[in-house]
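Have a look at the structure that comes next, please.
Shown here: the complex without one of its protein chains, the others still in place.
Let's turn to chain A:
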Amino acid sequence: MKSSRLLAWIAIAIGALYFIVPLIGTFEFSLRMRRGEYSFDAYQSVFSDLQFRATFGYSMLMGFLTIIFGMLLVVPTAYWVRLRLPQLRPVVEFLTLLPLVIPAIVIVFGYLRLYNSSSWLPLTNSTNGTNLLLMFSYMTLSLPYMYRAVDTAMRAIDVATLTEAAESLGAKWPTIMFRCIFPNVMSGVLSGAFITFAIVMGEFTMAALLNRPAFGPYLQLVGANKAYEPSALAIIAFAITWLSIGLLQLVSRFQKTAPAKA
């Protein structure tokens, strides 16, 4: 074996240890709730906690709503920019990258300043209004991933020519959008959707400062007050993320846009 190959394997092993050892340690610790033997008591305790169910359900609902509204915002925007306003592309790309640069706490304080009870649009006056604001916050956070996933999917299918082909066959905008464009960027939309879902399930700052009963603040609360359950929750959160990534991989294989044979 060449020395460079050996070094590569050593690097991979160190990297794997760095990621896997803490995870194994956390998992092992989560099984130690019962004294003297391994058990799933911590998981049982987490799943039987009503607050877990409530916060998990709330975050899942917020995740689905964020995905739906995010799709409705991002797909037509990416389509329009690609088709009619290509000169605006750098501007839109810059805007969609901002949530990665601006800390979430700054964004949420901005929201609170703009939409507090004494503002022109007092969204925080009601529970539903605050829920709406939280959903928009999640949409903002997921924008860099959602936009790029959809834009990349659109790049793969010559959107302009497909639109013209559909128009020449008599199709109007809704038909073009929902029968010709949407199905062909679905893998990108779903990729963005799974990333969005993973973000929403673990997000803490926005939900805590808007005082909503989401899964992120619940994770923090349990972590501060209990011993074994936080480890069980960390493993559960990892499982959700991996499931999302697995689904993302699966979906990307279903795309029917392989290159044509010569």
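Convention: contacts are C-beta pairs under 8 Å (C-beta built on N, C-alpha and C of every residue); 3 or more make two chains touch, one makes a residue touch a chain; residues count from 1.
The working rule: contacts and distances are computed from a predicted model.
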> Looking only at the UniProt record of the hidden chain, which name from "Ferredoxin family protein", "Response regulatory domain-containing protein", "ABC transporter ATP-binding protein" or "Protein GlxC" is the right one?
Replying inline: "ABC transporter ATP-binding protein"
>> Please identify which residue in A:G36, A:P90 or A:G170 touches the non-displayed chain.
In response: A:G170
> If the missing chain were put back, which residues of chain A would it touch?
Replying inline: 157-158, 161-162, 164-172, 175, 179-180, 183-184, 256-262
